[in-house]
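Report on the following structure.
The complex appears here without one of its protein chains, the remainder shown in place.
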Amino acid sequence: MLIARVIGNTVSTVKDERLVGRKLMIVRQTDEYGAPQGKPFVAVDTVDAGVGDLVLTCSGSSARQTNQTKDTPVDAVIMSVIDSLTVDGKTVFSKNA
Amino acid sequence: MLIARVIGNTVSTVKDERLVGRKLMIVRQTDEYGAPQGKPFVAVDTVDAGVGDLVLTCSGSSARQTNQTKDTPVDAVIMSVIDSLTVDGKTVFSKNA
Amino acid sequence: MLIARVIGNTVSTVKDERLVGRKLMIVRQTDEYGAPQGKPFVAVDTVDAGVGDLVLTCSGSSARQTNQTKDTPVDAVIMSVIDSLTVDGKTVFSKNA
Amino acid sequence: MLIARVIGNTVSTVKDERLVGRKLMIVRQTDEYGAPQGKPFVAVDTVDAGVGDLVLTCSGSSARQTNQTKDTPVDAVIMSVIDSLTVDGKTVFSKNA
Partner (left out) sequence: MLIARVIGNTVSTVKDERLVGRKLMIVRQTDEYGAPQGKPFVAVDTVDAGVGDLVLTCSGSSARQTNQTKDTPVDAVIMSVIDSLTVDGKTVFSKNA
């Protein structure tokens, strides 16, 4: 999984029928402290994440293992909102800080 | 999924029989504002996208989850035409703008 | 799929039994004009491509969706020989040019 | 598989139900001597690895082949703690050294 920050969302009218009703968020991978790095990608939100949240994303065929994405043409999913990150014994990110 | 722009298409006579009748578009990944970045790749168009359109592409085994690509040797598919992109609360791309 | 140019081939005596009789070509990804870029990789040829041909390659589990590669430990396949590439309305590559 | 070092962990309350009770560790890929390189990612720990351990991680659909990750939306798993690494006949890493 990747640590990623939700930065926005996409809207599409013309799409595969199995995507109707799915929230497609724009995210960017971060480092272990939550700082964004690299190119953005789009993931289906299955946990009601919001813009600004730090989340875990899952890619590939594993992205189809949630109830909302089964048999759907999606290759990335947000499956967790991160509360905290601990590196070498120190809390380096806390959602409520 | 990746945000990508359709830049062209490919034509092939010699190909796997399951690809007959499929539209193979050349796309390039973009950043969250729709600006192309990185190398081109080829994706099967399932939503009648046109050159210049901003689209979402899905890769890997998930690319075989559309009606048009089931059991087909393809690893990337266009499954949505993007109407708009919103980043940090601002609309940064709109198809009809 | 990737646009790639066939640059050579590999020969192996010691190999998984399901690879016997398969042609293993060395290819390099190209840009949208057919110019090679990046590292080489090896793909099973299913369309009788030759050295110098511009082809489409398919990777991952989708590479096992051809009759010749079903249930085989291969992760890349050549599934099409490219006749032409069109970018922004112009033909930028033609096999017979 | 990648050689990686465990550098920390993540805590999440809001997550896919199949992730409840799973340990999600932050790891970084290393070179063949155990020196970290590149971006961090998150892997499910199936072998009770600790922070500082050098481990092997497995990605993609193969990450769902352990008893703890079957049918779960995860794309990376720690499936081994490394005792030693040998390169060109020399032991370059030993856990108990």
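Chains: A, B, C and D, in written order; residue numbering restarts at 1 for each.
Definition applied: a contact is a pair of C-beta atoms (placed from the backbone, for glycine too) under 8 Å apart; a residue touches a chain by one contact, two chains touch by 3 or more.
Being a predicted model, the structure only gives us computed values, none of them experimental.
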item	value
Footprint left on chain C by the chain that the document does not show	7-16, 18-19, 24, 26, 28, 39-43, 51, 60-61, 63-64, 71-76
Chain D residues that touch the omitted chain in the full complex	1-3, 29, 31-32, 37-38, 46-49, 56, 58-63, 65-66, 77, 79-89, 92
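Everything below uses one rule, namely that only the chains that are shown with their structure count from here on.
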item	value
Angle, in degrees to the nearest 5, of the Cα rotation that carries chain A onto chain D	70
Most remote chain, CA-based centroid, reference being chain A	C
Whole-Å gap between the CA centroids of chain B and chain D	33
Between chain B and chain C, centroid-to-centroid distance (C-alpha), Å	20
Multi-partner residues of chain C (at least 2 other chains)	61
Complete list of chain pairs which touch one another	A-B, A-D, B-C
